[in-house]
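Excluded from the complex is one protein chain; the other protein chains are retained at their positions.
Letters are used for the chains, namely A and B, taken in the order the chains are written, and counting of residues starts over at 1 for each.
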Amino acid sequence: MPNVIEVKNLSYCYDNDEKLILDNISFHIQKGEYVTFIGCNGSGKSTLMKILMGLIEIKKGNIYINNLLLNERNLLEIRKHIGIVFQNPDNQFIGATVKDDIAFGLENMCIKQKDMDPLIEEYAAKVGMIEYLDKEPSSLSGGQKQRVAIADALSMNLDIILLDEATAMLDPKGREEIVSLTHKMQKENENLTILNVTHHMEEAFLSDRIIVLNKGKIVLEGKPKDVFAKGDFLKSIGLDLPFSLKMENALKEAGFLNLLGEK
Amino acid sequence: MLNSPLGKYTTSNSFLHRLDPRFKIFALIILMTSIFLEYASRLMDFTYYGFMFCLILILMKIAHIRIKSLFNMMKPMAFMIVFILIINLCVVKTGNPINIFQLTIYSDAIFNTLYTFLRLLLMLALSLILTSTTKPMDLTYALEWYLHPLKFIKIPVHIIAMIISLALRFIPTLLEETEKIMKAQASRGVDFENGSLKEKMRAIISLIIPLFFSSIQRSLELADAMEVRGYDPNAKRTRYRINRFTRVDLIALPIVLILFSCAFLLMYFKINFYL
Partner (left out) sequence: MAITFENVYYQYKNEDKNYSLNDITFDLEGHFFAGVIGETGSGKSTLIQHINALLRPSKGLVKIDDFTVQVQNKKKLKKIKELRKKVGVVFQFPEYQLFEDTVLKDVAFGPKNFNVSKEDAIKKAKKALKMVGIDESYYEKSPFELSGGERRKVAIAGIIAIEPEILVLDEPCAGLDPKSSSEMMELFLNLYNQGLSLIMVSHNMDIVLKYCTKCLVLNRGKLLYNLKPTEFFYNEMYLNTAKINEPNLLYYVKMALKKNYKLDVNNIKDISSFILELKRCKNA
């Protein structure tokens, strides 16, 4: 599988600060992967996502997205491939209604007005919001607003979607909706790559690969099973294990292996 | 939640709701002008006002607007009307003098007040019909259309329209936020209702600063969200919401024009009841 994102020796710090937010990071993401970034508050995950979107300018390192170098000249071309869902559902809802919000991106892409309605309906249906087309944001739940944000991203024909703590402000039901929706999308479209940033270890456990950040550095990378095998290390950098693994470990340690039969 | 002084959009699919907002703005201006025309006699004036009022009542019925909302709109005006009446009574000394107790009141003073009151009532009623049958967003787009000529003198009308529509979108969000912060500060012992001037200032500061901070935060995030979705204020973009001049407008337009022409002719030829 070809790489859709390649990051080489990326470092970043705020202008007037000496502390590095990101410290010499290199990684690559393959087409169709579902990769989750975990790390405690302030580990640099969100900054990394903003850099990938070209919202923050970098000084050191190179980023290639679909083999295009991320710089000012290529930015518009790159944004045709990569989109992001932010944390706060309210602050990314631009239109007056669900319809208008999905239309906003289409308008920017100069889609003809008569072609918009079928597209809007298609993408709203994909995220299960077809019945809410005329609803205003104030009458939607957080999870529904985030679903619209995902429809926005899908409607722009992207092949990489970044989820920047998109579930952090949602209740368990809303989180569950978004997590299962993103996994379903990735299964249906093998060209779709998803990068997820989260504090929820259960969410991370479901992804193809996990990249662990701590103080701006990549400290661990691999399949969820392998990453979560290093429980003590994760705890030392402020992370945790998914509940099921914590339980398994505790049961193993106490010698109740017979309880781990199923699941 | 949002109580605009000009009334609130009511969801319905009446004839008036379906009209092109651009046409509705045009009709509003035309009808308001006709109210301010001066007809041949006082009797003619009041007859015309009466006719307009009946028309407005019919339109409100069609658009499912409750008469009560018109009353609610007039309530704050009551004080103003009384004030105007007192001023008129003191200043106007023409017309028939009427003696009440020791005071001499001139009939023109009462008529002047009545004029002001009726014109205000009709104007408010007309704008109530407009705002109740048109979504704020559609009004914005219609205004943008009217302001189009300003583009030729390099005024970025489309950006102004985008700003207005974003402001409209975020008013409910910010009101909610204000309420939340007020409650949080009340829990920390802030009293927003009572207290000395100094205490009140503190109370307001404890509300304004967090609100300001979070609004800036919001607008930064919103700007990012717009940028990543390909918004460029200077680039060409298509439009999803398009005002359409439809058959309903075609029927309504001549009605409004004929109405206005009649009013204009009545004024111009000073047509009166004695003719």
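Simple rule for what comes next: a contact is a pair of C-beta atoms (placed from the backbone, for glycine too) under 8 Å apart; a residue touches a chain by one contact, two chains touch by 3 or more.
Please read these numbers as outputs of a predicted model, since none were measured by experiment.
Taking the full assembly into account, the omitted chain touches A, B.
Here the missing chain is touched by one residue of B:Ser34, B:Thr113, B:Thr140 or B:Gln185, and it is B:Gln185. Touch with the chain omitted from the figure is made, among A:Ile111, A:Leu195 or A:Leu239, by A:Leu239.
For chain A, the residues touching the chain absent from view are 39-42, 87, 141, 165, 168-169, 171-174, 199, 201, 238-240, 243-244, 246-247, 250-251, 254, 256, 258-259, 262-263.
Think of the hidden chain as still there; on chain B it touches residues 1, 177, 180-181, 183-191, 193-194, 205-206, 209-210, 213-214.
Here is the rule we use: only the chains that are shown with their structure count from here on.
Note: centroid distance chain A to chain B, computed from Cα atoms, is 44 Å. Chain contact summary for the complex, chain B toward chain A: residues 1, 135-137, 165-166, 168-169, 172-173, 176, 217-218, 221-222, 224-232, 235-242. Per the touch definition, chain A reaches chain B in the complex via residues 50, 53, 55, 76, 79, 83-84, 86, 88, 90-96, 99-100, 103-113, 116, 136-138, 152, 156.
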